[in-house]
Structure formats: C-alpha cells, structure tokens
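Please read through the structure below; I'll follow up with questions.
Yeah, one chain of the complex is gone here, protein chain that is, but the others are all in their spots.
Let's look at chain A:
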C-alpha cells in the first residue's frame, strides 16, 4: 500500500509546522537572549537588531552559574557512580543467583518505582538533620542514589538475565570468585545497558529540584535548577539576561540528548515498553 506523493507532502508540511510550534518557546527564548533589555521591551518578538552577547557574560556572573554548574556536576556524578556501582552489583546477584533472598530483594527494589518522593520528604529532611548532612552535597547524593536504584536495577537485571546460563562455569573451574566474575566477566558484558542507565541517571539527577529545595539552602551549595529558580524569582527585571542563563543551563542537556537520544529514550521508557 503506497500513500500518494501528494498526501505524503501534506503530512510532512503538517508535521513540520507542529514541530516548529513545539520548539517555538525555546527558539523565542534563545533569540530574545541576544537582545538588550531595552530592545526586548520595545520589540519582544522579531529578530534582534544587534546581536548582543553581553547577557551571557553578565548572567554567568550575576547568576553564579559557575557555582551551580559545579554543584550539579559534583552531585550528579557522585550519585551516578554510587547508583550504578551498587545497582550493578545487586543486579548481578539478583539475576545470576537463585536464592529466595535475591527474589525478595528484587521485588522490593521494583516497588520503589511507584514511590512518590513527596511522601518521604519530611522524614528525609529530619534524617539528614540528625546525621548532620543537611546543607551538604551528600544530602542530595544519598536520596538520588536511593530513588534511582529501582530503575537502574530493573534495567540491569533484565539485561544480565539474558546472558547464557553457563557463562560463569569455566571461570568457576578456573577458581575465580564471585566478585572476580562480576568485575571481569559480567560487568564488561553489561556495557550497553550500563550506558543507558548512566544516561538516564544523569538526566534525572541533573534536573532534580524538590530534594534540593528542601535539603539545601546555602547559596554556594545550590544545584543548577534550584539556583535558576531562585535567580529568576529575584531578578525579575532582567528578562533577557534570565533567558541567557536558561540557554546556558539548557545547552549541556541539549547536547547530551542529541548525542545519546536512542539510549536515553530507551531508558526513560523502560518498564512502560516491553522489548
């Protein structure tokens, strides 16, 4: 069955218009970020008469973007390392060892995907206060790790289960221990799934707001979303500078997305889509 050429071009035109409308708010923001505040006030729509880059330099300084970037990166990377390392180890035991205990643990981890974090906010705040972690990077690293272990283990177990049964046998005969097998055989084979897991953990941790809002209130420790929300809430006069700040905050995620789209989409929709 062939759709006629005319019909196809109508579909293309239609989709192109909708896609354009979809990204219009982003395009408008980026274009406006090159206008001076005065020009934006007079001419909020069209092209800038003069492409002015000063908003970017100013925003970087005034909004403390450097500090926020660094905090986000630090917290994100540390949480990813912890989540993926502990998650992979747990997934290995869950997928390759047939104990009752491992089955229970798996079920327990899977439940986590349905927990609304709001129901844990007050106790986590109190816990962090009690153990003296409030207003430290670790107060974010720990919840990020705890809440993303579920999806991480879900994806990794699914992948590790597909390895043939006898994969460890010769290693055992050669005298390799359980951890040796994990480190030298299973982990290298899991690389594609590890990539997916790292990518979705990056997006989730990098974008997280609610925990940061509750657990961090010191300016030098704020993450990018928290810092931005704060900055745009106070500097309401300087809209084009805000737009420049947003554009800079958006850039790494955008690059990340365009480079690794396939694995990101796979990871984010894992569980909802079979196969």
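Keep in mind that, in the parts below, contacts are C-beta pairs under 8 Å (C-beta built on N, C-alpha and C of every residue); 3 or more make two chains touch, one makes a residue touch a chain; residues count from 1.
In this section, contacts and distances are computed from a predicted model.
UniProt lists the omitted chain of the complex under the protein name "Sugar ABC transporter permease" (options: "Octaheme c-type cytochrome (Tetrathionate reductase family)", "Phosphoribosylformylglycinamidine synthase subunit PurQ", "Sugar ABC transporter permease" or "Lactate utilization protein").
Checked against the full complex, the one of A:65, A:142, A:157 or A:198 touching the unshown chain is A:142. Not every partner is drawn; the one left out touches chain A at residues 1, 3, 8, 11-12, 14-15, 18-19, 22-26, 28-29, 40-41, 44-45, 82, 86-87, 89-90, 92-94, 97, 99, 101-102, 105, 108-109, 111-112, 114-127, 129, 142-143, 145-147, 149-150, 153, 177-179, 182, 203, 206-210, 213-214, 224-226, 228-229, 232-233, 239, 242-243, 246, 249-250, 253-254, 256-258, 261, 264-265, 268-269, 272-275.
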